[in-house]
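Shown here: the complex without one of its protein chains, the others still in place.
Lettered A, B and C in written order, each chain numbered from 1.
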Amino acid sequence: MQLGMIGLGRMGGNMAKRIAEAGIEVVGYDRSPASDRTVDSLEALVRALDAPRIVWVMVPAGEATDVTVNALAELLEPGDMVIDGGNSRYTDDARHAAQLEGKGIRFMDCGVSGGVWGIDRGYALMAGGSKEDFATTRPVFEALKPEGDSGLVLAGPVGGGHFAKMVHNGIEYGMMQAFGEGFATMVRSELVEDPAAVMSSWRDGSVVQSWLLDLLAIAFRTDPTLESMPPVANESGEAKWMIEAALELGVPTPATAAALYSRQTSRGGADDILRVVSTMRAQFGGHVTKVDEIATH
Amino acid sequence: MQLGMIGLGRMGGNMAKRIAEAGIEVVGYDRSPASDRTVDSLEALVRALDAPRIVWVMVPAGEATDVTVNALAELLEPGDMVIDGGNSRYTDDARHAAQLEGKGIRFMDCGVSGGVWGIDRGYALMAGGSKEDFATTRPVFEALKPEGDSGLVLAGPVGGGHFAKMVHNGIEYGMMQAFGEGFATMVRSELVEDPAAVMSSWRDGSVVQSWLLDLLAIAFRTDPTLESMPPVANESGEAKWMIEAALELGVPTPATAAALYSRQTSRGGADDILRVVSTMRAQFGGHVTKVDEIATH
Amino acid sequence: MQLGMIGLGRMGGNMAKRIAEAGIEVVGYDRSPASDRTVDSLEALVRALDAPRIVWVMVPAGEATDVTVNALAELLEPGDMVIDGGNSRYTDDARHAAQLEGKGIRFMDCGVSGGVWGIDRGYALMAGGSKEDFATTRPVFEALKPEGDSGLVLAGPVGGGHFAKMVHNGIEYGMMQAFGEGFATMVRSELVEDPAAVMSSWRDGSVVQSWLLDLLAIAFRTDPTLESMPPVANESGEAKWMIEAALELGVPTPATAAALYSRQTSRGGADDILRVVSTMRAQFGGHVTKVDEIATH
Partner (left out) sequence: MQLGMIGLGRMGGNMAKRIAEAGIEVVGYDRSPASDRTVDSLEALVRALDAPRIVWVMVPAGEATDVTVNALAELLEPGDMVIDGGNSRYTDDARHAAQLEGKGIRFMDCGVSGGVWGIDRGYALMAGGSKEDFATTRPVFEALKPEGDSGLVLAGPVGGGHFAKMVHNGIEYGMMQAFGEGFATMVRSELVEDPAAVMSSWRDGSVVQSWLLDLLAIAFRTDPTLESMPPVANESGEAKWMIEAALELGVPTPATAAALYSRQTSRGGADDILRVVSTMRAQFGGHVTKVDEIATH
């Protein structure tokens, strides 16, 4: 079996290695010459694979994925298969599928979780597409997934894989926020001497036992107060998309929203809100927020 | 009629003037000699009033109010009346009432809203105490309240006035946050050219017509972007107490909590949460939050 | 001056009357024969107006507005003007404007606030479009707006009017939720005897003075406990769109979201969340949620 892998960054590169170790021949391409690529163009990648081809796209969501799908629509042949394994918004999938279907090319989407640990631990995979296509491509998924019964699911038709991954990441946001709220509360209390030690102790026997907690415990070993980390967090899109999808479906997601809002606030998103609040306070009460007043609070 | 007013700051001083203008003789005391005080000690204040006395306490909530009530418990006579018009937590009222009742002294609490505008506009008053005591002290409340049918209520027994004022302030927090969220959303949109002009236009005919909006419109005249105001807001306690009271009563108050959390976050309250979130992200995904990455976002 | 009004329901019908009272000739059409319509077809409406025509569309957002704009694109002439005064999502406006521009027809959008009270009180208007078009159509806006300096604004280019109205409604959601949280907290407290009386008293002198509070006080006269109202609230779309727009702009809107989520929850939106929570509790703790246990809580 052969697989074309487009995108050999932190995720794609590791995944290519894991697939190759399972005995599948991987032809890799990345636009960066510095990468570990097998071929130096998409054309060469297509030529290097026997039809019917399976090409896994692992490039940034949005424009880069659009550009890649556009190119593959021209280069591939009827019966070939494109799998978008990047973090595309689920709403992109139907569009990509329709575009490729016009050329007789099949399409699947696949959400991939696991981060830098996946190469050893395996990747949790959520696929979207037909049962037939899933059966055809299954060896690739089996190569990537972790050992054990879990870690791979056909979530639904095209779009279902990215929808499931989006929800997975939304849950991840909520879990991380929950751990953060607990840590921050303990940090300010005089009753808990070493919040990092307390949280690390929960790794066995507790209800909050989880892989995220394991990771946090690793970080605590070198920085138990986390003071080396700036109090700012970025966001990658999925939680935002999940909140929007849920809004349209009539499902309230307040914890997920709280997690995203916390990150947006850390990047200045609430600044104008606070200006309004302090302006009103200054008007009605003679309350003034001064920088030195703040400093000495 | 006579009234002793203890505390002649921004609120107490203005209130004393409004009461005096209604024809009630006001004896004022403040611990600061720089104030417009009539007498220079609590003892002198008590001596200057004929029994049965009415003494209005208008000092900061917490320790200052406790100290004043303690002193009055010693100085006043059975049949006298203490009204706590400060921003005390409602849970303090039963304690103060019991302490004074032991000496035969009556007690009422009163929430006062109106800020620096109250001297002209009148103060909204929420009293707590018995109907009998409310009848006795009513001329003082009538002097303070605005013209019109509204603006004065006996909210309930002792504690009810401060409970109602706490809820009033919680609602105020939510309203201010709502206006802030709307303004901030418009500021970032290219479709709205002058958010201040839009919000000012809502002063007539709209559903969000309100005194807070009027105040905001005044501020917009000199600073339509509010950029002169730092993106930080303080809190004064009542919203926090309301959220806690509601939690114990089983009532969810997510909008009030959102408003308070926004202010606490602006003062660094969420910093440790974000450190946890970014630490976990760095661990599982190789995501790193760098200061320069943030700056160029 | 003439105006064509399409849609003579609760809003459009009242607006047509207010415009007519200002001396503008109104030709009204509604698809319902039971309405107070002047003409019985869109064709007749167009014929009844002299070019260049101004046609105000006041029909439900979404499909009904699309259908109407489609029809007007065929019926109107270059130089005519369409104003969408309905509750369209701001993202529809650019599409409608482009569609009409292809035929030389001008387009404005206008958010309208005021509800059933607007016919007497006037409507708060937020227009979107060019300054030129705003100048041309201004008499219509002047007829609709309330007396006083406020109540009318050109918020920005096409889409700006509906964006501003969307934000206005989002704020309205937050304010209503804030009042609701305050009322609910007082209802459960033994310290407040009559929450309706307390809230009604805030109509003068308080910081939360507002038109919404005035309306609530009217309702309290006949139902001080509101027990006749079911604990369920619908939503009309704008708050959801504002939250989504803000998410994309990086602005956290937790109070607006809390207000919307409260309504979605009241319609069953959180049911599956609670099933997960109770299932997990049952698994780890032997906690079981039984209906009779709930009943006696």
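The working rule: contacts are C-beta pairs under 8 Å (C-beta built on N, C-alpha and C of every residue); 3 or more make two chains touch, one makes a residue touch a chain.
Note that the structure is a prediction, hence the values are computed from the model and not measured.
Asker: In the full complex, which of A:28, A:86 or A:122 touches the chain missing from this view?
Answerer: Hidden-chain contact among the options goes to A:122.
Asker: Touching the left-out chain: which of A:70, A:206 or A:228?
Answerer: From the options A:70, A:206 or A:228, the contact with the absent chain belongs to A:206.
Asker: Just checking the interface: what residues of chain A touch the absent partner chain?
Answerer: 90, 113-115, 118, 121-126, 128, 145-157, 159-160, 163-164, 167-175, 177-179, 181-182, 184-186, 188-194, 197-198, 200-213, 217, 242, 245-246, 249-259, 261-262
Asker: Quickly run down the residues of chain C that touch the omitted chain.
Answerer: Missing-chain contacts on chain C: residues 10, 115-117, 176-177, 179-181, 183-184, 187-188, 211-212, 215-216, 218-219, 223, 226-227, 229-234, 236, 254, 259, 262-263, 265-287, 289, 291, 293-294, 297.
Asker: Residues on chain B that touch the omitted chain in the whole complex?
Answerer: Given the touch definition above, chain B has residues 207, 240, 243-244, 247-248, 250-254, 257-258, 260-262, 264-265, 267, 269-270, 272-273, 284 touching the missing chain.
As a convention for this text, only the chains that are shown with their structure count from here on.
Asker: Does the chain A and chain C pair touch with the same residues on each side or with different residues, judged by whether over half of the numbers are shared?
Answerer: same
Asker: Averaging only over C-alpha atoms, locate the centres of chain A and chain B and give their separation in whole Å.
Answerer: 45
Asker: Report the inter-centroid distance (CA atoms only) between chain A and chain C in whole Å.
Answerer: Whole-Å distance between the two chain centres: 37.
Asker: Going by the touch rule set out above, which residues of chain A reach two or more other chains?
Answerer: 254, 262, 265, 267, 269-270, 272-273, 284
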